[in-house]
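Heads up, one of the protein chains got dropped from this complex, but the rest are sitting where they should.
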């Protein structure tokens, strides 16, 4: 059912501007700042942040979408930076844990994670915090059962889960605002 | 000098982590996150076969790929200078994870063994080029599971780097069994476990002339340093290892595996700094594992529940290189008074890596078998499981007859049981039901040895003329909170507030500390820090009382107290800062070294605890969910209740994972692990985890170390899997003698 039309295809591909496979100029808006970088199209958002922009807050735990350590916000949603190609984020707003504090003032969730000891090694923590902030915005922190389920995309091998829930509860309940 | 200690404002306080802000803002830099100009990326290629030889390597396509700087194989990698023996890293020496180094010849001993290292200018290019390396093999038959090697099992003279005899005993086991009026026998099987810290191991290597700096994810910077120096034939002074943040270890970074040295070799080859990060999949074949195992146990007791005999045998695969088994029989042989005992390790030579420390190495698996058997014995005798344990508490270490340096076990049972509500329990299995769920409770004993270093642990304390202090020790902090609690120890010992004190760590340029393994960190590092800080405090007090310009001149140093940096004797006072400034001293400094006293050999040293679990089992669908966990522990002096509880909770939840989730399966045909990703190697997610109730039982221990700290990194895990398995039995009447217990076991 697909009529082959290489000529048309070539034309169309040209029309939509094929870039790569070598390094190409890309502009990303990260934490409110326009950042230019030269990357191959195969570079993930996670590697663009970590290896090209020196933003190492988003962590690489698996590079396979199975741990959540790379959770960042793209536009208004928490996503996994390891399964996102950086170029797909052109024209979108990327927020990482480095962009959470404002003027040096920690976000309430960051303060709550410290106060509740919601981490040990700290490696999954940026992802947990980005996820937890989104969780509250999504309205899925109603009770502990809901927090548990909607935070299950972020693995913590130190198993700080009970304290992560406590931190989320405390922000939800406004104790630390 | 015997100045009396000031009141305790810092130790024992729930101070927030000193590195918390860095961790929640993303500012903390882990070993793969060091920004270095011109850095190149190395990617490992692992062997596809479990045994055989490499017949050809075609690296042409890889070398020709964009950005590739080097392809190293056994044909061109430099030869190692020497291969140090396997020693647990606590020993303070070089500590290779196995007595083998790859890419020295064409032999393949296990699947995943590094056969090539590709270096390129970007991460993507290195990884892609690695996929272009074509390796041809001549495969020979391999053994990778117990079932394949059962007939070739042997009894080693010793295991665990020769520290533990292959066979041990006391009394007369046959007589003990003959005396028994009740006998329980069981065979337990255990899946292999992988550590899977969320940070994969990584090393960033940088040469400056003939000097090497490694940023390495490690439990011991000096272990990395000494191992790499030996492998590369470098003077120790030419290797510096830095490790400011480590994203979890759980034993995977306790020994020094191949990647730090390979990173250094690659960096030398390409003349640029090189970063070598393991992929998640490579984490399953690059830093050891908890071995698959079987344990057989025979437990005999009198009618009134006094143990007469314990026979405990273990069978497990080890590597071609080392006689390694995790010491599963240790704590299980010591936890109860039992006059007749026999423990035997048997090994199978297999085509795997040398297994290694995995959180609670041995204690968790051995106590699982014992504590499930104790539950069965209690049932047979018609005794409450807790009562049976109380009847077998031993005031001395049954292995040696020495008294415990401190115990608290009885209080752990009592207070844990009270918090959990154990005493309301109907002992009959299968009685409680809530809808589709059968509810059961179970308990178990926890115990973890106090491991001591055999070499001096060092720290240095320096105070500046503004009254702020820096205390230093080499140890990295891989999530234990050591930087936080050592700040507290140093501040209190010096007599200053914690916000005036900074702990610097994670660098071989700092005073030497052994790798913090086996829950030894808090005890040995606090001892070193305390010793150094006390030496500095005493130095300053001595100077003040001898100084005619000081208000303290002539005071008896023993009467001097220090608080908030002010030395006080009676009504006379002077601050450290004033003393230094008045004497034109920019700072004062002292070092401290600590080693365990010989007297410790006259004691049994163990951290005790008690575990309680409630599970719900949907027997129709085979689902097991843990609803509650309570643990009571007596870890000696608690330096920081907040971080202490966090570690205990983490350990207990590892026990949950071991009981119900964690398993890697070996594919016998290929000798490769089947579940080498975090989608299939299941670690607990938030939804699996109930709230965890922790009770800390105060015990004073004057023996183990100056502050009486026994460590909490692992004891939290011991017994949890048994408490859960016992609860599953209580819920359903089924005894499952394998871990993890999964859905198919319940159908």
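Per-chain numbering from 1; labels A and B assigned in written order.
Basically, contacts are C-beta pairs under 8 Å (C-beta built on N, C-alpha and C of every residue); 3 or more make two chains touch, one makes a residue touch a chain.
Here is the rule we go by: contacts and distances are computed from a predicted model.
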Listed names "ABC transporter", "RNA polymerase sigma factor (Sigma-70 family)", "FAD binding domain-containing protein" or "NADH-quinone oxidoreductase subunit H", matching UniProt entry of the absent chain:
"FAD binding domain-containing protein"
Quick one: which of B:68, B:367, B:417 or B:660 touches the chain that's been left out?
B:660
Which of B:14, B:55 or B:131 touches the chain that is not shown?
B:131
Residue, one of B:560, B:685 or B:736, that touches the chain absent here
B:685
Touching residues of subunit A against the unshown chain: what are they?
1-6, 8-10, 12-13, 15-22, 40-42, 44, 63-65, 68, 71, 77-80, 82-85, 87-88, 90, 131, 134-135, 138, 140, 148-150, 152-154
Contact residues on subunit B toward the hidden chain run 48, 66, 124, 127-128, 131, 436, 620-623, 625, 660-661, 665, 667, 669-670, 674-676, 679-680, 682, 684-688, 742-744, 747
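One rule holds for everything that comes next: only the chains that are shown with their structure count from here on.
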Residues of subunit A that touch subunit B when the two form their complex:
22, 40, 42-43, 47, 50-51, 54-64, 66-67, 69, 96-98, 100-101, 106, 110, 113-115, 117, 119-126, 129, 144, 147-149, 151-165
Footprint of subunit A on subunit B - complex, ascending:
16-17, 19-30, 32-33, 35, 66, 122-124, 195-200, 245-250, 277, 279-280, 478-481, 642-643, 645-647, 649-650, 653-654, 677-679, 683-687, 689-692
